[in-house]
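Apart from one protein chain that is not included, each protein chain of the complex appears where it belongs.
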């Protein structure tokens, strides 16, 4: 049995450096603040892009990771723009998961038809990775890492349609106290977001966090989803720390 | 044929004074600005409420109508808190619709299980009203008004679930230039929104408008829906004035 | 402010005595065992039925309540078979809710088109009741009870279609240690379930509890749903006490 | 036990004379041709309408019933345009169902927001009627008729959204050999469909029957739905008489 | 035209030996009992697994096939754990289908995100295979087999979400008299299910079969689905042999 010193509690993965910061930055920073050991795994360099280059992007990636305070930030070198689900991509991602042995794995979810097809391929790769992490007798295909069972798969819905609509349970995490850290992490990607573009993005991120948070009474929140019901021993547990209802409810009588 | 001098282009209806301002204020103000003749029909006084009273509420209602600049604002006296779909409520609302003869009727949509059941009953009443407006041979049940065919029924989704998920088409109207007017109209309801409460509501309204607008590239927007496909002669028409895509798309490559 | 000595933590309500036992008996018994103060509110006597009569049914109801160990069991005398959502039914149910001031209210959900229309009407009444419970200035319509805000509305899906498919989150509570109590509570309704019928029902209840539990790794479970996302401060919280995955997952590799 | 001489196999019910002919005329005529005893129950006279009157409408109704060849055609006198689900409407419809004791009851399904609210209320009444038909100890509320269990509830989807989308199973019945009878039955309603209007309606009915039939390889078909899965002893049974696939499939290779 | 002596009526296919037994064993045994010629096609050896090896697994596979009494059981040697939809996998499966010329082909359906990604890839392969079976002019890619049109594609829903929710029709087959055979077939896979694990699996399989059967009034059932409406000549046909309703319905009045 491996030493657990280097183990993580939770890994977030997405195809391009800046995806996790934009989509999940608030939850990542909150988890770190709460003492969890959090890892980020970027599947590709995210390059080429119109204004970036690989060296700059890697620097920005590390700066963002530092802002968020994650214990681990890796980029596993799968190909940007042409990411495809398949055994090799799964082996690559699962090798990292087996190395860090998290309880929870977080994936993007949904087809982003107005943007890159990489996002949906990343979802397929991540879903398969959860299973691959526990495979026995194939350690050599996973850089010699040992099998590990990931207890839970979480989704961050970013795309449209069926993939995001039919989850069994949606959760909203309160990111009111880390929304600034999220914006700061995104701001590290200067090559991707020149000032005017960053302002538009910031407006969008604040609006979306305000809306997602409102459904549970938080000033800012991030929405996640799970593919099966949430199991509880005590039916009142999920409602323990629930704050006041959303603004829209409070104004109706 | 009646004189068309008093006719309206579009009527928005909802159960309580402040509902339309909160839900549809941006679109109302925009339509007024564009030269359309817009009417608002509140079904009830919205009273009692913890901090309000009927006289104050009616004053606030009129002040909000003035801010929005609507041609007509009526309150038709159906009962607050116990609004139920049925012939009498339909006759009352349809009488107003037949009087003003709009081309378009806008209804709230969805069950607001965390708030008043009036909202969903109002949807049922409004759907029936569209049909009642055109009924012949029953003018005496409609205050002597003549039959009128409402061409289109539009929904403003406010509740949950099936009622809001299965529309045939969703539209987002750009309210960037009227978001301030919307907030100003809501602010008229001082009895309902003391300062601290108004601040929370404002945060929510800005967030939601920012999110709904973003899906079509607007700084602020309001989402509407129609219960059947949009018919077009030229397939490119709906895409004529579409602005740039949303911020999230612009940042992905 | 009222003395809290008689307050409840959670109220389950359904139209007919035996509904809650059949649908929610496992969760009720579990909550009682965990020290929560639980109430049951039957809307009608459930009579007439082919084999029952009101006196017998009330005796059976009380026996079942005793088996489950609930703090309160009331029958509020709305009409069986012709239950309809409307102000009077809402006032009746809300008066009881305002009296016991629970944090959580549990409703049946869905249209049971192969059985009684009362179930769906009960859902509508319960949803409205949550709102009615907090209404101010109308204490006289609620037997003089004071306004009370119910924090959370929970559903027990029993019917078909849209009403049960589009919830924001599903929960499964582990009832392995109370499945026997559930069956014992149902068995109290001897007038409704003669031996052969009870055996068929028992087979069904065990099968359904086994299936619902399996989705979260419990031997037996009951499925509940909430109409909005679950708000959390710590994203890992919902997964804290989650047991091993379901049998079907354990056998796949 | 009643004499079964007057019993029916299947009853179709809808609010207005001409509804069943338009929606279900092909299936009705086909069932008659196959030797089933079929009944039609119109809930209202369908009057007033712009061009009709009660006497004419009843004559047209009877003429249409004769064209279709049904064993029974009744109009039960509920109120047109203001039809509402409730005990009295249910008693009225269930009395007829208990009199004729059919195995199958067919209801319209869905909200027709561009047309009459009666259609959806009729669905609610019919769903409740299935249950009311079997009620014991209340014979006096059903004109002295005896309880009867309707085995199956079938839907004819006519409206939009959730009500029509979430059925457990859809069926298409081949009406190729009765499409002409269906049109002839509709044509009986001359007061409702003057020549030019009838032509448009005929075009629509042929198009829809052609489309619904195509999904199962029929020249013309009518789509029905059931609210739960179809139970079979032999899994191949539903596919026994299934004709060739649809044209669109036949042309793809 | 080929000799039909070796033809099958129906083929079930899934990726791993034990999948069909667990998912479809009841229907397979029932069809055999009813005199249909049934085939099973396992796409891979299912190995490696923690406790198994290829030789043992093949023996277990054959033992299970014998218990079920199928006419044909083949394993076509596609790669376990890394199964991917693509031309070669389709050619391999279609070659077997063209050899046995069944009327019906049964596929797993759905993404099993808590288990192997092979299941969903198998669905894609099977859907394509239906089409590939009928391809002309490419006999050499199918081991020289002749084109064959599979009349019907059936699904066995095993995964989550969109893939399993939006079928046109669901069927439940009564497996009450073959549930024991199903369990016996699964029990053949001793390498996969040591005693304690088998007990948990048995509990799950009995619960699920009890629940799926209950929706159609069977003691035990298996749920299947079809991607388009069921075509019928006589609308009453699907309801001919339908047994009594489910227990839950029988107890509600």
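Note that the chains are named A, B, C, D and E in the order they appear, and that numbering of residues resets to 1 at the start of each chain.
Rule of thumb we're sticking to: contacts are C-beta pairs under 8 Å (C-beta built on N, C-alpha and C of every residue); 3 or more make two chains touch, one makes a residue touch a chain.
Only a predicted model underlies this, so the values are computations on that prediction, with no experimental measurement involved.
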Visible chains that the absent chain touches, using the contact criterion stated earlier: A, B, D, E
Sole contact to the chain not displayed, among B:31, B:82 or B:158: B:31
Candidate in contact with the missing chain, chosen from A:13, A:44 or A:116: A:116
Those residues of chain B which, in the complete complex, touch the missing chain: 9-10, 27, 30-31, 34, 36, 103-104, 131, 134-135, 151-152, 154, 168-174, 215-218, 221, 223-224, 226, 228-239, 241-243, 245, 253
Interface with the unshown chain - residue positions in chain D: 16, 18, 22, 49-50, 112, 114-116, 165, 192-193, 197, 200-201, 203-204, 206-211, 213-214, 219, 245-253
Residues from chain A at the interface with the omitted partner, ascending: 48-50, 81-82, 84, 111, 113-117, 160-162, 165-166
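Here is the rule we go by: only the chains that are shown with their structure count from here on.
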Touching both chain A and chain B (chains): C
Most widely separated chain from chain B, with each centre as the mean of CA atoms: E
Between chain B and its twin chain E, rotation from the CA superposition, multiple of 5 degrees: 180
Self-contact between copies chain B and chain D, residue sets same or different by half: different
Chain A and chain D, separation of their C-alpha mean positions in angstrom: 51
Shared-contact residues (touching 2 or more other chains) in chain C: 49-50, 81, 114-116, 131, 135, 161-162, 165-166, 168, 228, 245, 253
Pairwise touch network: line, ring, star, complete, or other: other
Touching pairs among all chains present in the structure: A-B, A-C, A-E, B-C, B-D, C-D, C-E, D-E
